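Take a look at the following structure, please.
With one protein chain withheld, the remaining protein chains of the complex are depicted in position.
Per-chain residue numbering starts at 1, and chain names A, B and C are given in the order in which the chains are listed.
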Amino acid sequence: MTEMQGQRTTSVQRPRMEVEFAGLRLRNPVMPASGTFGYGEEYSSFIDLNQLGAVVTKGLSLRPKAGNPTPRIAETTGGMLNAIGLQNVGVDAFISQKMPFLEQYHTPVIVNFFGNTAEEYAEVAARLNDVPNVAALEMNISCPNVKHGGIVFGTEPQAAYDVVSLVRERLDKPLIVKLTPNVTDIRVTAKAVEDAGADAISLINTLTGMAVDVKTRRPRLANQIGGLSGPGIRPIAVRLTHQVVQTVKLPVIGIGGIFRAMDALEFLIVGARAVQVGTANFVDPNAMSQIITDLENFCIDEGIEDINDLIGTLQL
Amino acid sequence: MTEMQGQRTTSVQRPRMEVEFAGLRLRNPVMPASGTFGYGEEYSSFIDLNQLGAVVTKGLSLRPKAGNPTPRIAETTGGMLNAIGLQNVGVDAFISQKMPFLEQYHTPVIVNFFGNTAEEYAEVAARLNDVPNVAALEMNISCPNVKHGGIVFGTEPQAAYDVVSLVRERLDKPLIVKLTPNVTDIRVTAKAVEDAGADAISLINTLTGMAVDVKTRRPRLANQIGGLSGPGIRPIAVRLTHQVVQTVKLPVIGIGGIFRAMDALEFLIVGARAVQVGTANFVDPNAMSQIITDLENFCIDEGIEDINDLIGTLQL
Amino acid sequence: MKNYKTIVLSNQEISPGYYRMQILAPGYDAQARAGQFVMFRVQRSLPPLLRRPFGIFRTGFLAPDCDGMPPKEFIEIVYKVVGLGTEIMQDLHQGDQIELLGPLGRGFDLGAPDEDKILVGGGIGLVPLYMLAEKLDNKARSRLLMGGRTRDDIITVTEFERLGVETYVSTEDGSLGEEGLVTQVLERKLQKYPQATVYACGPMPMLDAVQRICANHKAPLQVSLEALMACGVGACLGCVVKGAGHSEETPRYLCTCKQGPVFNAEELDWRQLDEPQQDCGGCR
Partner (left out) sequence: MKNYKTIVLSNQEISPGYYRMQILAPGYDAQARAGQFVMFRVQRSLPPLLRRPFGIFRTGFLAPDCDGMPPKEFIEIVYKVVGLGTEIMQDLHQGDQIELLGPLGRGFDLGAPDEDKILVGGGIGLVPLYMLAEKLDNKARSRLLMGGRTRDDIITVTEFERLGVETYVSTEDGSLGEEGLVTQVLERKLQKYPQATVYACGPMPMLDAVQRICANHKAPLQVSLEALMACGVGACLGCVVKGAGHSEETPRYLCTCKQGPVFNAEELDWRQLDEPQQDCGGCR
């Protein structure tokens, strides 16, 4: 039995791990992906939140949201499907009940949020704008617009532009917009979001998938379709991150199937300024801590003094 | 040491496995996916081609194609990336050198093909139209149209419609059109292809992905990006197959991450009339044979007399 | 609650398809409560991607080594082989490295020593009841009703008997004990001990029947549920179950991993618990 650990006890000069972008200054480029880390408290007995680059919350909406019927999750090869249905306590309960816990730590809090209409998005953002210890907002645009036939905001460049613009007007804090990968050309959405005034882009949200129980012949999720995450989607996420970095000037946060430092490095090398770790937290609550340590060790081994010297160094 | 096998030696009534669609009559619904089975001969010492529902060839072009520089493949978690670059002997060499081998078997031959322009597509189809033992053509529209800025035919509904219409004019044989998953809404492409006169739709081709060697900081494929295949993409493929089945009247062939009979069943249950097995052939040359046997056994166990009674029986 | 790497101490088939695994588990004997569970992971194995939840069967200390070190704590789990993960688990041997996250969730409320208690377990649902029975102060006033499809599903009988708990066995095919459902036996026992508190764990249809019987008898009931889980700590919201008062309009979901797996019957929405979609793949 060994407690998980990895710190090297040598006298080697430790590399600089801080990254800065969009007005944020992070201890290191590693943070959880929204929806895989609750409101921070859930994992706080397994990982020291002060170790993390930032904490990213579960997605919040104007009113509490109950989520989908069960089953909500299904394991697939190299990944999992989820259709949680964005269950959350609502922005007000978050501010009053969940923020105080997070304020005990000196790690920046990034609040993920969404809406069913552009106005709802803007209203949630406005309420969070006044919360002092919220460092930035991450806007999930992979939601259907109930006012426009349920078309997902993030799959329509114009809808994405409009909703981001509206939020931008109501928000002074840094605005990260999180893109959906379920599009023909992500560069178009990225450009729209940049034009609308986002400060950073994060990607990817889950890919739409489905699994069938062949005995009962039912979909394995009550919601029929769900979002695919996990290591199997990483190559798609790396490709999209690369494309977006090449397209916009905004800083980019890479997400998708990051389980080990090696995986995080792929995103940093193609140009992401930071990464988010999602499904890996479920498999190993210690994953982010291990990734941070191993990133440092990688830098030491490769003689890199500052992790920023690695970012965007893809050799073509 | 045991030779792989799985046939049950009981006196149970064997289920009917034949499927018919688009003028094709297949012994069973299992066939290889293009590009993973060469021209049939390569695997003929491992699997009896007469066992298969059909043989699907490597994609053919008007002239021989050399393919991409190496490395061309990279393993990823639950999948692999390939950027073979559609290396092939060309349609004429196929007809003169590769068809005679396939003609020794009584399994329908489906020839996969592509072009760099709509005219090239039509010309390849025309040449194959006269080859008596070619049962059907499968048209890969995941290729860039060199005449139109390299936009992939299959990602532009109008371009897809145009190229399929042109081919349709020159082809009397059944025409299967193979869709790319790298689109916002595959139903639109499926509809376009149906309107243009396709007899069947197959999907999915690979998802675009990328992987980076973190030591050299180079893409792991010389071509930088490649196509992701394997079990990790199956949930995406099942979802897209489901959507297309719900949208068009055409018969659909399901492809993507099929490794076992259970996987094939997911596609059949959502409504695919047949399936193609790709990457699994590399991992196990016996995979298709095992899938066919296990599909039969599944039918026996579930008391299904005709595999067609399973197709499209998803319970919603 | 901790997450650490540890090793398998033993892993044995105890009935066809059922295994009992002993795992080195520092901290568990002091901390774990009856009804709690662990998230188990075979190290370096992928698939399965996600950890698998298993109830704690018992905790204890190994016979001390002669090295003067304090004796080592262990836990035992008992599992049925049903799919990918448990198939891999059955091949584990002494010394194999695994990872353990736990103890997790809310356990049973042990109640007062002077109450009558009836424990009802179906198949693998017997697992958390063992630790519960062990912790009960007054074993003489506790009865255990064991149910299963066949005799093979009646696991760890001798262990229960050794605890001094009166046990009644029933099987659907009559291959061991009384023929029929465990709920028949419960009905009789509740008539005999009308003040008893009931603790139940087992497949959903059994729990549902137990709940109806207890409601009729106005007997307090605690049930331990299963649900598909990704995180086990309340972060993913994958494992929810419908709570009392749940409706389409005012949905009320409870986390099985955190607010459960043990619930008081009144906390749950029983009308909807037996819906087919509640079935977690191979829910037994």
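The rule is short, and it goes like this: a residue touches a chain if its C-beta (ideal position, glycine included) is under 8 Å from a C-beta of that chain, and two chains touch if they have at least 3 such contacts.
Nothing here was measured: the structure is a model prediction, and the numbers come from that model.
Residue B:M80 is the one among B:M80, B:A136, B:I225 or B:L314 that touches the chain not shown. Contacts to the hidden chain, counted on chain B, fall at residues 1-4, 35-38, 42-43, 45-46, 58, 66-67, 69-75, 77-80, 82, 84, 87, 213, 216, 218, 220, 222, 230-231, 279, 281-286.
Everything below uses one rule, namely that only the chains that are shown with their structure count from here on.
When each chain is reduced to the mean of its CA atoms, the one lying nearest the mean of all protein CA atoms is A. Measuring from the averaged C-alpha position of chain A to that of chain C gives a distance of 35 Å.
Contact with two or more other chains is made by residues 77 of chain B.
Residue positions of chain C with contacts to 2 or more other chains are 46.
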